[in-house]
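All protein chains of the complex are present and in place, except for one that has been dropped.
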Amino acid sequence: MKRRGGDWPLVLPLALFFAVFVFAPLALLGAVSLYSDATLSRLGVAQYVKFLTDGFNLGVLGQTLWLGLLATILALVIGYPLAYMYMVAPVALQRVLMLVIVLPLLTSAVVRTFAWVVILGRQGIVNGLLAAIGLIDAPVRLLYTPWAVVVALAQIQLPLMALPVITALGNIDPNLRHASYALGAGRWRTFFAITLPLSAPGLLAGCLLVYAGSVSAFVTQTLVGGGQLMLMPQYMFQQAIQANNYPFAAAVAMILLVAVLAIVIVVNIVTRKTQALVHG
Amino acid sequence: MTTRGVALELDRISHRFGHTVAVDGVSLRIEPGEIVALLGPSGCGKTTLLRIVSGLLRQSGGHVTVDGDIVDDLPPNERGAGIVFQNYALFPHMTVEANVGYGLRARGIARAEIAKTVERMLALVRMGGFARRMPRQLSGGQQQRVALARTLAVSPRVLLLDEPFGALDKNLRLDMQIEVKRLQRELDITTIMVTHDQEEALSLADRVAVMNHGRVEQFGRPDDIYDRPATLFVATFVGTTSVLRGKLLEDGTLYGTAGRLPLGATARRPTGPIVVAVRPEHFRFVGDVEPGLDGRIELVLPLGPLVVYDVVASDGTTLKVTSPRGAAARMPGDRVRVALAPGTVVPVFEA
Partner (left out) sequence: MADVPRARESRGSRVERWSFALAFGAAGVVAIALLVAPTVIVLITSFTNAYSLKFPPPGYSPRWYAALWNDSPEILAAASLSVEVAAIATAIATVLAVAGAVALARRRETWARLLDAVFMSPLMLPTLALGLALLVLFNALGRGLSMTTLVIGHVAICTPYILRTTTASLLQLDPGLIDSARSLGARPWFAFRTVTLPLVAPGIGAGAFIAFMASFDNVAISLFLSDARSEVLPIRMWHIIEANLDVRAAAASGVLIAAAAVLMLVLERLTGVSRHLR
């Protein structure tokens, strides 16, 4: 098949748009972050120094990445069985299940987070259940804790974990499992030796999506985490809009970008290695 | 490692997928150490039957018996039925030796022991130097040998092969067929082989079960299948056949739209309309004095030591006739008369 080489100009409008409205702004943001003070008078890396040497700032970054990691692990633990269940379900159930998994992706993070505000609130279902069982006398403060944020993030990002794993599981030749059984291996061994390793590409993709999403989840972090918990997205917003300290806000944004980009690159490299192994 | 061959018995096995009947009351008894081919067109139920024997599929009805015990309740990992899949199903993320040793690891056998068995198995299939390779680095034939080694390593009581040679190219096929037959004999392991290639079935198997629409039409030795087909399906599926229809006259002549053909001795003499299946090598060309079917040669195909003639009879039926090379050559367009070779006993079926 001869490739028609002449239609590459069609990419120019999109490329131009991205150059002007994605690349340029980000470059500008990087430039702004290199000003040493809020009035943009001197250049320097003071903002980054300020960030990386201050305990509070490092704490914000660390807390953000740490909660992201916890949320990813939790999403994995819940999402993998969900994907596995999809794989073994009859076709009719699969169709329903797929729509149920996909629907949250079409609703706003605000709506999905609001559900957790309802669930974890003083008058919410968790407190109601605990009181009904008699474990507590007065409503417990569940909202505005780091664990609430982790659980909410994991549940909200669940579809992003389930979908790639479903795809990966679907790509595994069923004869491989059958061969494993016929050779004498039981279900558990077959799962850990065959199914899990061969689903690695999808697993990694899911983890990456959940991690990137969790780390930048402004709405969930603020509504469920509350004012007490300061994480990178809110820090960025507060410094820019409320404190009007654009250079610092820009530095925070760049650090967040780099943190996510680094994970993306690492996971992509690992995925490529496992792809080679998996696709025999 | 010694494998004593065990008997395998299928007792009225039937299976349906929803409303479709895949296997319809199949009963077979396979002797210890025997290699049996399940032969038939795609969709005839042979692969389903194989999966039922392996335990990967639970049959709707009937019993599978191995070495005297009904094994229906045993899951595939306890049946001792080793299965080699059409696409070999080697674990892509493990080396050859890890693949071959997999079943042994699953049994909790000591590492040193596993290493020795793996080495022996690889030598058995002549893949000794390939232990550290990955499956994707192997050719089709090599992958198949590793798949065989992997299955044999766990000393299965029964060996199941699903279209084992389908994915190999022709040259390799014969070598692998000989290899598998050799291994099977050496280990004396009861084997069932599924195939749609009748040459393969007839040359490799001790007995062949010809299947169609979920039923076994005939189960017997290859020469029985070839020379004495039990049904019209078997006669036409196995080998080349010319089919003639008509009525059987008193004197043993077939009287049909193509003309009159003396049949000589036949096993059966039904009174109604019949169908007769004739192998190409059982026809011969005769002169005008002898009774036979008149026709015209349409095609001449020299094939090694034989020449195959396509003869169109007076009613349009195509007859396939083979003659040894060197006999009087005939040309397309020649008018000829064909009759049966003396001593031929043709199978006769009710129409």
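The chains carry the letters A and B, assigned in the order they are written, with residues numbered from 1 in each.
Quick note on the criterion: contacts are C-beta pairs under 8 Å (C-beta built on N, C-alpha and C of every residue); 3 or more make two chains touch, one makes a residue touch a chain.
None of the values given here were measured: they were computed from a predicted structure.
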Requested in this report: Would you mind spotting which of A:A71, A:L142 or A:L158 touches the chain that isn't drawn?
Outcome: A:L158
Report task. Provide the residue numbers of chain B that touch the chain removed from this figure. Result -> 11, 63, 65-66, 68-75, 77-78
Query raised in the report: Residues of chain A in contact with the chain that isn't shown?
Result: 1, 3-4, 7-11, 13-15, 17-18, 21-26, 28-29, 32, 78-79, 81-82, 84-85, 97-119, 121, 123-125, 128, 155, 158-159, 163-164, 166-167, 186-188, 191, 208-209, 212, 215-216, 218-219, 222-223, 233, 236-237, 240-241, 246, 249-250, 253-254, 256-257, 260-261, 264
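Note that in this section only the chains that are shown with their structure count from here on.
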Query raised in the report: How many angstrom lie between the CA centroids of chain A and chain B, rounded to a whole number?
Result: 55
Report task. Give every residue of chain B touching chain A within the complex, in rising order. Result -> 54-56, 75-79, 81-83, 85, 87, 89-93, 102-103, 106-107, 134-136, 150-151, 154
Report summary line: Seen from chain A, its contact residues with chain B in the complex are 173, 175-176, 178-186, 189, 193-194, 197-198, 277-280
